[in-house]
Every structure is written in C-alpha cells, then in structure tokens.
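Entry: subunit A
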Amino acid sequence: MLQVTRVFVATVLALVIAACGDGDTEDAAETTAAPTTTAAPATTAAPETTAAPETTAAPAGGLGAVIMELPTTISNAEQAAEATWVVWDEDSCSFVETDDHPDFYQAVLREAGDSGYRFAWTPEDNVFDTLIVANESFRVAAAASGADVTEFDNQYPSEEQPLVVADLVVQHDPDVVLSMNVLANLNPAIMSQYKEACIPAVAHSVPHEGQPFFGGGEWYAVGRAQAEYLIAVAEGRGWTTGDVDVLLCSHSAFVQDRTSPYASIIGFREVVKESFDVGDDNIHELECPSDIVTDQANVADWLTAHPDTQNIMGFGINDLRTLGMVNALRESGRAETSIAGGVGLSQESVGPLCANDPTFLTSVDFVPQLWGEYGIAIAQDIAEGNPIPSEIYPQATVVDAETIDQATC
Partner candidate 1 sequence: MSVKKGRVVIEGIGLSKSYGPIIALDNVDIEIRAGEITALVGDNGAGKSTLIKILAGAVIPDAGEVRVNGERVVLRTPADARDLGIETIFQDLALAPDRDVVTNLFLGREVLRKGMAGKFGMLDRGAMEAQALTQIDALGVNIPRSTGVSIGEMSGGQQQSVAVARGAFWAKTGMFMDEPTAALGVRESSRVLQLARQIAQGGVAVVLISHILPHVMELADRVVVLRHGQKVAELTEDISMDRLVTLIVGVDADDAT
Partner candidate 2 sequence: MIGKKPHSGGPSRRIRANVGGSRRSLGLALAIVAISIVMTMVSPYFFAAGNFLNVARAVAITGIVAAVSTPMLISGNVDLSVAATMGLSGMTAGALLVQELPVPVAILGALVVGLLMGFVNAVIVVKFQVNSLIATIGTAFIARGVAFLVNSGRSIFIPAESYVNLGQGSALGIPKPVFYTVVVFVLIGFVMRYTKVGAHIYAVGSSPEAARRAGISVPKITWGVFLASGFFSALAGVVLTSQAGSAFPYGGQGRELEIIAAVIVGGTALTGGRGSITGTILGVVLLGIIANSLNLVGLPVPYQDISRGLLLVAAVATDQLSGRTLGGRGVFRGLRAGTEES
C-alpha cells in the first residue's frame, strides 16, 4: 500500500515535472531544510523548473531534454569544494581524480534521446520494503526518460547470486552498472570483474575503494535539517533560547562519530548551538535503546528530575525513539510545551504526522522513491564523461503534517 502510493506519487511527480516547462528557479541545495520553504514533494519539485534551456548544458552525445533535477548533497556534508571528484577513464578502465569540475553537483535526469546508453541496476533484493520502492523508482525513471535499464536481483542474503549477477552484467555489457551488493566481502571480486570488462561501476550502500559511491541517507545533514526545522517552529511560538531544553534520544550502541546514524545527533547539536544559541548545559543526551517503552521510561525519569524545564525541543536518532520520547512528554502532561522530530519517515512518524500530533512534528524521508532518478542521472553523467563527486547522496526531505503525502496516511 505504502510503496504503491509512493511509487504513484513519484510517477505523477516525474510526469508533472516532465510535462511542465518553466517556473521559478530556486536554490534547492541549502535552504530545503527550513520549514517554511520545505515540503517533501515540494522540495524535490523545487528544481522542477529546470527544463529545456539546461539541456544545452548537457554535453552533446545524444541525451535529450532534462526531465528532473535532483537535490544532491555530497561527500558526507562537506561542501563540494572539499569533495574529491572523479571521471571515468576509458583507457585505464577506472575512475580517476579530476580538478576540472563545477563547484556544485546536481544529479540531472535527462531523456535518453538517441544516446543508446544501457545501464544495469543490481539491487540487494526485491523483498525489503525500501528496495521494493527503490526498484520501482528505477522502472519509473527509466520509463520517464526512455533510458535502457536492466535490473539484476542480488537475492540477498545469497552469497552466490551477487557473483552470478556480476557475470550476467558483464555479458549484458552495459555502459554503467549501479551495483548494490551489501555483502562487503564479495565486492572485491565483483568490482574486479567489472574492471576487467571495462564497465564503470558505482557502489551503492556499501562503499568500495576506487568506485564512486551513491549512498542512501546522509545522517549529518539530516540532523542539521531537523534542528533548523524545529528552531523555526520554536521561534514561531515565541520560545527563546533561555527557556528551551534540548533532549536528544540516542543510543550507546552507535559509534559516536560521523560514520554512523549518530552523525544526525552531531548535526542537530551543532545547529541548536550555532543558530539558537543553546548552551551545552541545556542539551541533554539520553539513552534510548529503541524499545519505545524503555525510551519512554528513560525520558520520563529525566522529566521527573527536571521539573522546572519550560519548553522542550526533542530529537530522536530515529522515529521509534522519537515516539517513545513523545509518549513520555504526553504522559507527563508536557505535550503542549514540547516539539519533537524524528528520522526515517517510518510508521512511527507517519501515524503522528497524519494525525496532526501537537508534539511529534516532523521526520525525514530518505526518498528511496527517487533512487532510480538519482541512479540513472548519475549513470548518464558517467556515460557522458562528466565529472562526478566520489560520494553522492540524495537530499533527504523534511516532512511535516502539511507536507506529508496524505495517500500514505
């Protein structure tokens, strides 16, 4: 149900974007997180404007009109200038670093035209919810752009199938392969097959040295975006720095650095300090082992020990933890003086957002429904010989009660 509606929305979106020609252009890269301008589908729609004029920017080679520009973040939230850019080198059958690149990368899906490019997508499986959505988005994007995309199922957790798939892909001989194999130990064998066959390969989900990486979510940026959203709400309610305490629901099981989902906590903390001037004494990191009810108990204890707090801004490392936090806030009678955000747009946030919950205000969508659009756009760039950053992430979108796709409710 959910995936069907998502795919439906993505399809409609793609078609609408493809159909409508012009409109106002706006910078989608940095400001998307601000709640006033945000909006899940709206964000992705922001660059919708693009259109024909941009096509001239695309190097000649047969690709047609721009269908969709996708908000993109790169290099684990370091800015483009600091990112490594690579370009496919046909002679060495490898990606090589290049300094000759634009300041800014944006994945742009274009019509296949008469390019004749053929792409391969090898998803982990066709069973997991996120991948059902992602695989469908490849079909949708291929249909919208006319690109020739073939899907090869890695049938996770099979240890053999990814190697079989690599053989099949080599026989198929596409111009670019987007390889999503999550069994890291198999990647050396798979990637050397592609190198031998001189097929440029993008690693998806699990990075592999020497290959460009197209990731799923980008935690650090997500944490920053949620902080910006909640600060805007707080300011709208007239809260001031002095009367706000920030509660972060994290878990000690995560590595406490930028490589894990904990990066969202780092990002959130940075923004509330920088933009809302909250001091470290008023930022409290609680242990939430993600059982919702245990998370609730821990937050409830903290609330008991801090009866004098006025307003609370809460953020959970994922939606489950945020729900536990919100349950505790409600049961302690603080629902009206608290706001909270989560991550993942899973059922724990879809429910409250659809119900217009007074406390659980926002979550972040990792847009697997647009992975196909991103993937094909990146593949088109590689096939065209354009430079791309060595790490690319779809820009996740902040979702709230207004912007949530009502069809998912």
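How these were chosen: all candidates are chains of the complex that A comes from, given by their letters.
Worth a mention:
In the analysis below, a residue touches a chain if its C-beta (ideal position, glycine included) is under 8 Å from a C-beta of that chain, and two chains touch if they have at least 3 such contacts; residues count from 1.
Predicted model, so just to flag it, every value in this text is computed and none were measured.
By the touch criterion defined above, subunit A in this complex contacts candidate 2 out of 1 or 2.
Subunit A makes touch with candidate 2 in their complex at residues 2, 127-129, 132, 252, 287, 289-294, 296-298, 300-302, 304-305, 307, 320, 323-324, 327, 330-331, 346-348, 350-351.
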